[in-house]
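So that we are looking at the same thing, I have put the structure below in structure tokens.
Here the complex is missing a single protein chain, while all its other protein chains stay put.
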Amino acid sequence: MLVTSRWVIGAVALLAVSSARTQGVVTQRILSVAAARVIAEAALAECVSRGFRTSVAVVDRSGNLLVVLRHELAHPVTVEMARSKAYTAVVFRDSTIEFQRDTASDATRLPQRDVAGILALGGGVPIYSAGEIIGGVASSGSSQTTDDECARAGAAKGASLLE
Amino acid sequence: MLVTSRWVIGAVALLAVSSARTQGVVTQRILSVAAARVIAEAALAECVSRGFRTSVAVVDRSGNLLVVLRHELAHPVTVEMARSKAYTAVVFRDSTIEFQRDTASDATRLPQRDVAGILALGGGVPIYSAGEIIGGVASSGSSQTTDDECARAGAAKGASLLE
Amino acid sequence: MLVTSRWVIGAVALLAVSSARTQGVVTQRILSVAAARVIAEAALAECVSRGFRTSVAVVDRSGNLLVVLRHELAHPVTVEMARSKAYTAVVFRDSTIEFQRDTASDATRLPQRDVAGILALGGGVPIYSAGEIIGGVASSGSSQTTDDECARAGAAKGASLLE
Amino acid sequence: MLVTSRWVIGAVALLAVSSARTQGVVTQRILSVAAARVIAEAALAECVSRGFRTSVAVVDRSGNLLVVLRHELAHPVTVEMARSKAYTAVVFRDSTIEFQRDTASDATRLPQRDVAGILALGGGVPIYSAGEIIGGVASSGSSQTTDDECARAGAAKGASLLE
Amino acid sequence: MLVTSRWVIGAVALLAVSSARTQGVVTQRILSVAAARVIAEAALAECVSRGFRTSVAVVDRSGNLLVVLRHELAHPVTVEMARSKAYTAVVFRDSTIEFQRDTASDATRLPQRDVAGILALGGGVPIYSAGEIIGGVASSGSSQTTDDECARAGAAKGASLLE
Amino acid sequence: MLVTSRWVIGAVALLAVSSARTQGVVTQRILSVAAARVIAEAALAECVSRGFRTSVAVVDRSGNLLVVLRHELAHPVTVEMARSKAYTAVVFRDSTIEFQRDTASDATRLPQRDVAGILALGGGVPIYSAGEIIGGVASSGSSQTTDDECARAGAAKGASLLE
Amino acid sequence: MLVTSRWVIGAVALLAVSSARTQGVVTQRILSVAAARVIAEAALAECVSRGFRTSVAVVDRSGNLLVVLRHELAHPVTVEMARSKAYTAVVFRDSTIEFQRDTASDATRLPQRDVAGILALGGGVPIYSAGEIIGGVASSGSSQTTDDECARAGAAKGASLLE
Partner (left out) sequence: MLVTSRWVIGAVALLAVSSARTQGVVTQRILSVAAARVIAEAALAECVSRGFRTSVAVVDRSGNLLVVLRHELAHPVTVEMARSKAYTAVVFRDSTIEFQRDTASDATRLPQRDVAGILALGGGVPIYSAGEIIGGVASSGSSQTTDDECARAGAAKGASLLE
């Protein structure tokens, strides 16, 4: 991803000299489980309110699971599908509906679907905080459009916690 | 999947309050091994009667194996193919011939073929009971059309047991 | 598992005759996501209240995930460990502390630890309803003893919902 | 395995000369699905008659599945456990109870348990025909002793078909 | 595959009655390692004589390896590619060049490429004996056309041993 | 892990109310690649100076790779072994020599070796910053004692960057 | 790959006679870790200088890892993607941008993307020494075009060491 030039210049110097001024530790903002739960619950509630039995997964900025909620009548595979969608949204930094479109229309991006853990099905969206992606949320078990809306409902619910 | 509004409303309330009235246990109807055997045997017999050496798999509503029958001259891979087809029929709630057609004609559904365990080859059909999918049966080792017919023959044979 | 003789006799007859009286569909009681959430939250809260950052997993009677909650400072591997412990509690029908003891003291049971998905670490307990195991809950990230207590706290919290 | 000296000598000559007299095709006797079904059904019936809900797997001489029967209330993992036991019985040419004993008492054999697909739990037995192992049958879901007896009951039932 | 009606009728009867007349053991003709070596060596020699450094794999009728020969300067992945091609030739009962063409031109067969272990690259051919497929041979490391020719050269060399 | 009571109390409250005061984002300190390189190079140099050809891996606090250096004459497997050791040091929060001792002497901890990705061989140590584990470094390819010393040399070299 | 006729003739003779004149050991030139580090650092520096946070992988002629460098803010998956691209460049003996083009425009080559470990995304290039491919370098985490340029910058930096 493109970063500010200040940061980049520092990094280059750092690579060149490996001096005592090397920045050994970097600070990173991560999604809390508390916010992840709010997001997951809102996403599941949205789908249930529309009459669907779905699974929801929330992952952190590395793509690791924070929260899973599976409706007892949703198929177990929906957990893995939701997890993959949330992971995809984090890795490719866009909703999976956009990822699906982009990889379908651009032949050079199509092989991105072959990366392990990636799934090009709508229903996953990134979670932002202060303009930065700090996680992803995804729904699985309804249609791709509805899953996308449920995930967005979850992300929206969490937004106020992540400012 | 879309469910009756009565059920949905109950679920939403349940999510909102988590009260003592929460429905902790839900009742589910599952396919018996006895019915699964009848279905598997009929599917294999149909293919054998047409001169094919095939494998048949029957899975429950979660997609787990209940019955496998492999003709001794069918290739071992046909067991895994039948298993995957039956699983696909359960997960995507349609015959694998329909799943193949739908994912071929709708680019947004094509990546459903990338989900682990899914196989878009004809020969798998859902098993219904009272309008509900409670399992799947699949044949592998002949042509896709014939495998589909064998699986349907199996499902038909079991239908009277599942009313 | 040992079942009542009435049931067994019926099953045997069923296997012998495959008649029209075959029981094609069986009713099963399954754990709801609502109850699973109550259990998971209580298990995590118990560990957090003791100063630990842990993950909790709740699985259904087949061992499939219903709920995951990972504290943002718990290592991602704790999700998989909690999942495996909960799965183990369901498969071997006992707490994982008991499973650990039994497989350590009985050489003939030791290879049960080699089954895929099994983990012989304390922290997983079965979830009962009306004397029947309908799921499992596990904690990972503190000590085995504490994880066991957290999981039990979760199961206890859910008990009233599962009567 | 040790074979008759006549055969061995032929093989050695064959390796040495690679002449036109090389035996290009060898005849092998394999287990039929018909016999495998008789064996599997008898093994399951034995366990059910004792009040257990189990899975049974029958594999051919290469260890590939021919038949699976899982009682609808047996845990899905019992299918994989039965498959592994039957495979183990074929690979190490003995019941899995004997395999367990031998690998426990002989430290040089212990690592045989580490081979992929092997499971050192009682319940698997070889299937013989004319003194030759042509497959394996295993039960999983009761105790190891009972699983062993169920598998033996299955093998015994099939014996008359395999003379 | 289609078999003679005599055989089929026997099989059907067998499924229906499970009587003492059940055919418990079936005789199968399998490829010897001696013939497999002749085939593999000829395939490798053909490629080497054309200036390529390749790998060759020969599998039996179940698709299990009998012989591997990798030129020391061929990439290790060529062993797995040759193995997959030989396996594909056996499973889909045709050369992998034909399999590639058929799955490219027939959308309903395209998902056959998704079956585990299958590789739609030219270079694999079935090995026949008396009109029956008893194995497969494949080359990897040159062009697909050349690999196909090398594999055919190997199969041709072995033909006289397999009559 | 045990944390300060202040933190814990906050977390509990947070779990109980899910209010607008929920801490949605948490700050985390992570190891930079610049420091990771210094550590890896020092670890490799230490082993090379003693006459060994080794691999070194540095992972972040989640256990994901930051740096790998493999001597060209070290076996490729040493990369995976170093990675696993570094991962183990992070997950179990101790050197792998200590992890090995603890899991050998305490039967209840022995199954920790069965967790995916864990390797109980000396040579991995945690990387600390301000008393917190922010990564791990491991060496593989010499003896366990030497690998441990090489990894410690690497960690020591990086210490000044991580204060 | 096509080799000089001298070599080929020798190989054929060798295969035919297996005589005492067989060439038992062959000399091979391999990439040193020292050169691999120079290449990896230059590739990462190029991307960082352009404002990207990426991962770099360098593999030897067999495709095994020699060096990994991941920027601490690059997603962990970029390590695996860089590894796969570098591996692909070695296996198919071309840049992954060319591999992508070739496999997109030639339907007979498309299935090369299905080989395990292969990834058809730009950013990987072979490393040459004296006209021979002795390794590969790849970048992941920016655009494919930029990743390709970063990898080329790395390879260029190493060129003088590899003459």
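Of note:
Read from first to last, the chains carry the letters A, B, C, D, E, F and G; within each, the first residue is number 1.
As a working rule, a residue touches a chain if its C-beta (ideal position, glycine included) is under 8 Å from a C-beta of that chain, and two chains touch if they have at least 3 such contacts.
Since the model is a prediction, treat every value here as computed from it, not as a measurement.
The chain we do not see here touches D, E, F, G in the full complex. Across F:R53, F:R93 or F:R109, the single residue that touches the chain missing here is F:R53. Although one chain is not shown, part of chain G still touches it, namely residues 11, 14-15, 18, 20, 22-32, 34-35, 37-38, 62, 64, 129, 134, 158, 160-163.
Where chain E meets the omitted chain, the residues involved are 30-33, 36-37, 60, 62, 64-72, 76, 79. Along chain D, the points of touch with the absent chain fall at residues 1-5, 8, 11-12, 15-16, 26, 28, 62-63, 90-91, 107-109, 111-112, 114-117.
As a working rule, only the chains that are shown with their structure count from here on.
Taking the definition of touch as given, a chain qualifies here only if it contacts chain C and chain E alike; those chains are B, D. The centroid of the Cα atoms in chain B and the matching centroid in chain C are 26 Å apart. Chain C and chain F have Cα centroids separated by 31 Å. Counting partner chains per residue, chain B has residues 15, 26, 28, 30-32, 37, 62, 64, 71-72, 76 touching two or more of them.
Contacting chain pairs (ordered by label): A-B, A-C, A-F, A-G, B-C, B-D, B-E, C-D, C-F, D-E, E-G, F-G.
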